[in-house]
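Let me give you the structure first, and then I'll get to my questions.
For this view, one protein chain was removed and the others were kept in their places.
Think of it as A, B, C, D, E, F and G in the order they're written, each chain with its own count starting at 1.
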Amino acid sequence: MTHEVIMAGFGGQGVMSIGQLLTHAGMEVGLNVSWYPSYGPEMRGGTAFCHVIVSDEFIGSPLVTSPTDLIIMNRPSLDKFEQTAASGASVFVNSSLIDREVKRDDIKAYYIPANDIANRLGNVRVANMVMFGAFLACTGIAPVDVVELCFKEMLGPSKAHMIDVNRKALREGMKLVDK
Amino acid sequence: MTHEVIMAGFGGQGVMSIGQLLTHAGMEVGLNVSWYPSYGPEMRGGTAFCHVIVSDEFIGSPLVTSPTDLIIMNRPSLDKFEQTAASGASVFVNSSLIDREVKRDDIKAYYIPANDIANRLGNVRVANMVMFGAFLACTGIAPVDVVELCFKEMLGPSKAHMIDVNRKALREGMKLVDK
Amino acid sequence: MSIIFERPRSLTDKPFHYCPGCTHGLVHRLVAEVIDELDIQANTIGVEPVGCAVSAHDYFDIDMQEAAHGRAPAVATGIKRVWPDKVVFTYQGDGDLASIGMAEIVHAAARGERITTIFINNAIFGMTGGQMAPTSLLGQVTTTSPHGRDAGSAGYPIRVSELLATLQGAAYVARVSVHDVKNIARAKRSIKKAFTTQIEDKGFSIVEVLSTCPINWGMTPADSLKWLQDNMIPYYPLGELKVDGEGVINR
Amino acid sequence: MSIIFERPRSLTDKPFHYCPGCTHGLVHRLVAEVIDELDIQANTIGVEPVGCAVSAHDYFDIDMQEAAHGRAPAVATGIKRVWPDKVVFTYQGDGDLASIGMAEIVHAAARGERITTIFINNAIFGMTGGQMAPTSLLGQVTTTSPHGRDAGSAGYPIRVSELLATLQGAAYVARVSVHDVKNIARAKRSIKKAFTTQIEDKGFSIVEVLSTCPINWGMTPADSLKWLQDNMIPYYPLGELKVDGEGVINR
Amino acid sequence: MGTVTERDDEMIHIVFFEDICKGCGLCTSVCPEGIVSINKDRINASGYNPAGVTDETKCTGCAFCARICPDIAIRIEKVS
Amino acid sequence: MGTVTERDDEMIHIVFFEDICKGCGLCTSVCPEGIVSINKDRINASGYNPAGVTDETKCTGCAFCARICPDIAIRIEKVS
Amino acid sequence: MAQKVLIKGNEAIGEAAIMAGCRHFFGYPITPQNEVAEYISKRMPEAGGCFLQAESELAAINMVYGAAGAGARVMTSSSSPGISLMQEGISYIAASELPCLIVNVMRGGPGLGGIQPSQADYFQATKGGGHGDYRLVVLAPSTIQEMIDLIVEGFDIADQYRNPVMILADGMLGQMMEPVVLEPKKRIERQLPAKDWATTGCDGSRPRNVINSLFMIPEQLEQRNLILIDKYKRIEQNEVQYQSIDIEGSDVVLVAYGTMARIARTVAKKAKELGISVGILRPITLWPFPYDAVAAIGDMPNVKAVFSIEMSAGQMVEDIKLGINGKKPVYFYGRTGGMIPSPNEILDYICDVLEVR
Partner (left out) sequence: MAQKVLIKGNEAIGEAAIMAGCRHFFGYPITPQNEVAEYISKRMPEAGGCFLQAESELAAINMVYGAAGAGARVMTSSSSPGISLMQEGISYIAASELPCLIVNVMRGGPGLGGIQPSQADYFQATKGGGHGDYRLVVLAPSTIQEMIDLIVEGFDIADQYRNPVMILADGMLGQMMEPVVLEPKKRIERQLPAKDWATTGCDGSRPRNVINSLFMIPEQLEQRNLILIDKYKRIEQNEVQYQSIDIEGSDVVLVAYGTMARIARTVAKKAKELGISVGILRPITLWPFPYDAVAAIGDMPNVKAVFSIEMSAGQMVEDIKLGINGKKPVYFYGRTGGMIPSPNEILDYICDVLEVR
């Protein structure tokens, strides 16, 4: 089992965090994991993305060149990464901000109105968790309680007040995908 | 014909100049020549020396490791270089300042009271030319008029007043060696 | 129809890549306006730093050279010695100029090199992600002074203009700010004077521009301008320190 | 029998290799006398420059480290951060400190690094054979300013003490001379104050010592002292510029 | 020419280039007439909410907004 | 103890280390008593004419010579 | 076994240094290794050590030189252009026989270049980018866990031989996160000599200590060089480290270090599917280079070709050729400027060379 995931969006949309969350959760369930961020000028006002590999085999290159999964938070990211996806890949599209559909027909698209749901939950910044919830439901890489433990740890005491809304966002996202 | 010469003395005794003079004169008479100075901290208050090669063959290394001729202006230089001389070498010793004799018996020593003569000529700084005169007389590398032309050129117009005393010193030195 | 305000001719059409509210773009514009007004676009050569303004050549519509980090004054010197009649300027941040490039700026000033330096003091290393700069204020939290800059171990912020003003070759030295419209106008006047100082062959000229880095300061752009005004200006007083080679305190 | 004057204990027996009349040796002696008087020989670490004083470890009878050219303040900083309770000083020439090492001295001063710098300003690169230094006077003939230093192309001599005095971290800054016996005594007092400033943890301290280089100035030792007095002091006024971190003009 | 006459005769046309606006909001804070604001409903290609003018007729052409805009996202014309 | 007494009672002994003297002559120029001079007749191992004192009895022990000597070639003792 | 934690490569560098007893860090920011200093600026004061942001890489390496001379375990970290600025200082440190750790998280060059991963500083690190004959021990980790281990071991090697040690990593290793155990692997017992040469202030109870690399008399300078040469020989004899993976009986051998060695693993896996057996030789010490291990490949009958795969225009390949000494064809595949060769393109190249497919 190997998932090679790219998560992409505007800087500030929290794609790095959900990438780390997946990595962390993968580690907790005993898988080999790696996380590799985009770094550099794209991050200044442009698009940010990270590569996550979760696998039960040795991880060679941490670079994801043909992702099995894409979590796409904005339109430029869809334009940039759609073509790279492996055939049969799952693509999670933040339909609140992305006004077009996935063009390829050899990949499976999930449209998640993440910003709308996050807004409904009272904090647009948890849109990433909505997306991640959907991804998690689809892939089943780690049980939800492990994931929750992980983000509790990642948020730390100073952001403890954020745990609840994140948990809600995660569950909402999971609900959207019935598998 | 190859002369490999080391000229040595205190900084300020003009060994570099007579080295260049020999090089220059050698060039003028159509020989291959090279000049290589000691440079570095010895020059600060210590001993200065230069290596001159005059030859009718191609000059490989400009470094003189077993000199065929030594022009020695002070005691420390004699101590330093006597042992390096090739067997059969000629050693010109400034006996005004050097209170010992050459120890080796396989080399030929000439004792030149260069400072005394220079003082007598009214300028202690031409002691080097006295020594050089002796060397020239011995080796006959270049005719004296070529040498005089060379040091005229080297002194330049600003030091034209020095030509005469230098010429005298050279001749005095030559006189000391009858060959 | 007449134009009250538009993009200066000496800038290309390319939008700035700077973060929202970052005053780098603003200062770029002022420099370009001065180039326009002095009508020197065709004979001005710019030297860009390593810092957020590393790609200033994307914006300034003039010949430019990218310098190694901190060495812009040396690069500009090389250019100026080749083209003494051209106008040569450097555009440098506080990491670039005041940290790694301290020797080069001091010596360019001491030589009275006929170049102009636009010095963007935003009290931080912007490009690399918010590390302490030599101009970071005491107590300022940065990624390498996580508990605030401590004079005991990290020393005191350097007042670059005051330091350079001690040098005879520095003909024009001024510190300005861009935290409000009035000061923006003043800043432009100083930049123009600096270029004029060069054109009139009077010596080295520099304008230190107090600037913001909202991203790394962790503030909104508006709060950043206020923070600059409240915290930077008291330590870095505004005004002209030297004009035409004479020391002035024109504040 | 009592001793009126003798070689200080903190010097080895090795005779100096400096040229006749060169004041490097004199300043070495003053530093050693101060070390003796403060009784700190056992816990002083010296950093020597690249310059004629490159082998100062032959003379100072203390632990020492040879720095790369110009970097003595950085090397001393490294040592001091390891041994905050030791006394660490650098001994640097004007080529070393004011030319290649400008950034390091400015930053050590700005940091208020607890080190002491003895700065030998002899207006020339001595060791390499008499090239122009940043402190060479206008009109001064050197091997790289054969027609005399020209401000137009080579710029103006740098007044290092004035420049460093602008920095908050610089606690003690003084310029002294050794051209006569009275000034030699003053120089020693300043050197002592500089070391004391460090010992009392007040910040960075530096003493600029106007010195001679008879060999490369092409003068007798006595004429050199006179030239220093007549030409250097007018441009480099003597006195304390900063004491205990406060600016003074004590001239 | 008195100020009043001018104001009466001429109209200010102010252009916000939404594409390059980064929604930093500096223009909104300096407009003496309070007519510049961020449009939270719009989002440009770079993901920013752009600024705009609410009531152009009130604009005096003082250009404060333009002068403080770090991105030269504002252009101001006087139309007679 | 008055100054006069001291002078009368004590003798200054001044040592010139000829080996390390470089004949720079600075000592000669500062001696208030004019008793220090370069000895042109001597030459040390390094090739310099060393300095020396001509009339030690005139020496006041002011140590000017020693203080200006760059090579610490002078040592001064007070002998009672 | 201690618990696994997820950590960024750059932060692991900082933590490993502290684990190794390093208490002095001097550095200057540069991407992609900024998190090293940032992490240390937080952790070092907690550990009672000194973090100082130097005014430049030049100052940083000279502070390292000073602190190393004073006897401290000291480290600096930078990336390619910054390491270039340190070349004079590194030459001084090597010449003065001082131990210290220098981290280069390489990025694309030359010039200002870019900030993406690269391996184009191999020559600089292994042959000596500074002047004079000197060597750094150059360690090239290929996982974060190994980076931690090698940093700890690197400090020991530095102290044992009184020699600067370089960790040659790249932007990918610095920026990525992996699970690690924050504990060095079983540390090799090394007899570390006392630092009785350090400048600590001399009260007369021992001879004075002078840290110096100036020898005006060439005989003396040669003497220092002979000491160094002798030491380098000992290091070459004792400290070579490499990893062989499936070399025995393989058709081709890939030689790769660091990040490229990870990619080589992926290549080998994919190659197997095509029926090509690929062995991997992964130098861990780039200097001393595992010439003998490479030479042994030259004598393996099965091996048809040796490939150097690098993120460079071809640097390590020279050392491989020196090791192979003409006994096998040596090929090179590389990408530059921050481009990371993909397993597929490498495989294609191998197939081209073998004329497979």
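Structural remarks
Throughout what follows, a residue touches a chain if its C-beta (ideal position, glycine included) is under 8 Å from a C-beta of that chain, and two chains touch if they have at least 3 such contacts.
Remember, predicted model here, so these are calculated numbers, not experimental data.
In the complete assembly, the contact with the undisplayed chain comes from D:A154, out of D:A123, D:A154, D:I191 or D:L241.
Although one chain is not shown, part of chain B still touches it, namely residues 20, 23-24, 27, 33-37, 39-40, 58-63, 65.
Residues of chain C in contact with the chain left out of this view: 41-45, 47, 54-55, 57, 61-68, 71, 74-79, 81-83, 86, 103-104, 107. Along chain G, the points of touch with the absent chain fall at residues 58, 80-81, 83-85, 87-88, 91-96, 106, 108-116, 118, 120-121, 123-124, 127-134, 212-226, 228-229, 312-315, 318, 321-322, 325-327, 335-339.
Just so it is clear, only the chains that are shown with their structure count from here on.
Inter-chain centre distance (chain D to chain E, centres taken as mean C-alpha positions): 60 Å. Residue positions of chain G touching 2 or more other chains, listed in rising order: 31, 50, 52, 55-56, 58, 216. Residues of chain D found to touch two or more other chains are 18-20, 103, 107.
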